[in-house]
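Right, subunit A next:
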Amino acid sequence: MQDLLSLIFEPYVFVPLIFPGITVAFLLLLVIIWLERKMAAKVQLRYGPLYVLKPLGGAIQMVADLLRYLFQEPIIPKTVDKLAFILTPALLFGMAYLPTVAIPVSPTFYAFRSDLSLLIVLALSTLAPIFTVVMGWASNNKFSLIGGVREGYIVVSYEIPMFLSALSMAVLYGSLDLVDIAEAQKGLWGIFLNPVAAITMLVLMYMSTSKFPFEIPEAESEIVAGAYTEYSGILYGLVMGASYVKLYVLSLVFSILFLGGWNPVPGFMANDPLLPGVLLFIKAFIIIVIGAFLRAVYPRFRIDQAMDLGWKTLLPLSIISIFISLAEVMIMGGA
Partner candidate 1 sequence: MSLEERELEVLIGPQHPASGHMRLVAKIDGDVVVELRPNIGYVHRSVEKLAEVKKYLQIIPLVERPSLADTTANNLTYVMAVEKLLGIEPPPRAQYLRTLLAEINRIHSHFYGMGIHGVMIGSSTAYMWCFGDREPLIELAQELTGARLTYSYIVPGGVRRDLPQGFEDKVEKVMRYLENRMPDYFDLYFNNPVTRARLEGVGVLSREDAIRLGVAGPNLRASGVPYDVRKVEPYAAYPELDFEVVTEEAGDAFARVMVRVREIQESIKIIRQVLKKIPDGPILNEKYMKMIPPNLRKQVEETGRIKFPGVFANLRVPAGEAIARVEGGRGEVIFHIVSDGKMSPYRMRMVTPSFRNVILFEHLTRGVRVADIPAIYGSLDYFPPEADR
Partner candidate 2 sequence: MKFEELKGLIEEKVRDLGAEVSGKEPNVIEVKVPREKVVEAAMRLRDMGFDHVKAVTAVDYPNERFEVVYVSSSYSNLDLAYFLVNLRTDLPYDDPRMPSLLEVWPSVLYQEHEEHDLMGIVFEGHPRMGERLLLPENYEGIPPLRKEFKVKTEGINA
């Protein structure tokens, strides 16, 4: 028993399985969807989820929804490519969650340390959209196909500027190691050093996870549910959860790049992963909540407008952010 407990608290088990890995991601999913609905309801002058655990304002609504998804028959239409149709939701969810393994929790607590952990996270996070495209094709439905194609178009318009703005921070800190990057922000946070990169990255994160106003690949009133049209039951639950998990991962990266990661944390606490972990989570959570809140504010863009924004506005901005970083490195003589 004792061995098992200590095994769980070994970083290489704890990080993928507990935090920031699957357990916290899952709990977050339950909370954030409820919160998203609750916040939208508040703006829209209504109650939102209420009757499941009424004293807490329907806080476990998502548990009820999850149970429903679990017990609902996942209908697999005859005309779909069965293997791809069934496997893609699991792969999509898995790929969305996978990058968490490379995210450090504190200066000393991480599953593995690599000189290139930022690149690993970004590279892994770009794999998920491929499965959305596959899903759109495998469903053998015109709306799914359009949804898949839209996802493909969106990917090419957010990926490059997002990488550039993330890498501009690597230029600034002179490292691709997330631990180094976070440690470099003991004083001033990255968001103050390079606000252009921060804003670009934030917008692109919401774009990459289909948050409003970029909820284009799933646009309900246009293409029913995009690539997810034919999915039902727990398969749909998985694909729906995947974009939230992706947002969670990117928010963690954003917190490390721009919001100082686990800083400010008192020196004597730095070796205990608890406080740094909580701080990191809170920062990421705020970013997710902002993304969820946008639903109540914005309608959705048209795909060509979103691509315009990606290529004509955000790409130049992300290039500018690299120059800002370079200039700051020159002035300060390197971090």
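Note that a residue touches a chain if its C-beta (ideal position, glycine included) is under 8 Å from a C-beta of that chain, and two chains touch if they have at least 3 such contacts; residues count from 1.
Selection rule: all candidates are chains of the complex that A comes from, given by their letters.
Please read these numbers as outputs of a predicted model, since none were measured by experiment.
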Single touching candidate for subunit A, where 1 or 2 all sit in one complex: 1
Interface residues, subunit A side, partner candidate 1 - complex: 40, 43-46, 142-143, 146, 212-213, 215-216, 219-224, 295-305
